[in-house]
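I'd like to ask you about the structure that follows.
Only one protein chain is missing; all other protein chains are in place.
Coming up: chain A.
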Amino acid sequence: MSETMNIEDYLAQGGVLSAPGNVPARYRGELLRLMASFVDSELAASAGFADAINFAPGIKERIAASRITLEKADHAGRVLAVMGEFGTDMARYEAQHDWAARVARNADLGTARIGGDMRLSVLHYPITGWTDAVVLNVLQGLATGVQMTELTRVSYGPLADVFREIAPREARHAELGLEGLAQITATAEGREAARAALAYWRPRVEAGFGSLASARFDTLARFGLRHQTNQALLARWQDVANEKLAAFGL
């Protein structure tokens, strides 16, 4: 069985790559970009959630926020280790940005990244309190759940494996958010505060699904790094979010 085929054809037909040594140059660039975006987002999310620990009203909530802070950093580390196999200087990368830095609450970033910091734009905004933290975690957690359906089947096998390990724990973070939201919305006052936070975060999380007419998508799809369009993912997130929020009368 020495017959081989062009690597681009192999990928277009759903092939899986397994080592830095067998990825083509353009694939390498897009794969690293995808990983960097995830790592930066997880580090920024972890840094942002660290503050939420002290907003927590009780021990259980404090533990939930701590767990999210811890595990998001751990997930960043796991994906960064895959980047390291491509030559990324991991120690320098971790310290590359101030992951806790936030813009003003009323700033408008749209979908833009800031400089070389590839975190999702929503993770540049500051969290102002416990309800605010829980609502962001619910919305972004559900968004991550939708994104994971893509990430767990990327064509770079070692990375897909890492995402498959991460996915259930990320799903648990969203569940912790929903448990928190159930507590908050038990009172009319809480529901009101949750509505205000939703109005703030929803468009910002939505922006994280990226441009709906992404020219890059075709390239990524050909490489097996993406399967569904931003539009389809956004629609799914809206459905899931609407359904979950409706259960709390939101």
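Keep this in mind: contacts are C-beta pairs under 8 Å (C-beta built on N, C-alpha and C of every residue); 3 or more make two chains touch, one makes a residue touch a chain; residues count from 1.
Criterion: contacts and distances are computed from a predicted model.
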Considering the UniProt annotation of the chain absent from this complex, which name among "Heme exporter protein B", "Transcriptional regulator", "Cytochrome C" or "Phenylacetate-CoA oxygenase/reductase subunit PaaK" applies? "Phenylacetate-CoA oxygenase/reductase subunit PaaK"
Among A:I59, A:A104, A:A188 or A:A215, residue touching the chain not depicted: A:A215
Given A:T128, A:T152, A:Q183 or A:Q238, the residue that touches the chain left out of view is A:T152
Which parts of chain A are in contact with the chain that was left out? 1-5, 7, 9-10, 13-19, 21-22, 25-26, 28-30, 32-33, 36-37, 40, 83, 85-89, 92-93, 96, 115-116, 118, 152-153, 157-158, 160-161, 164, 215-216, 219
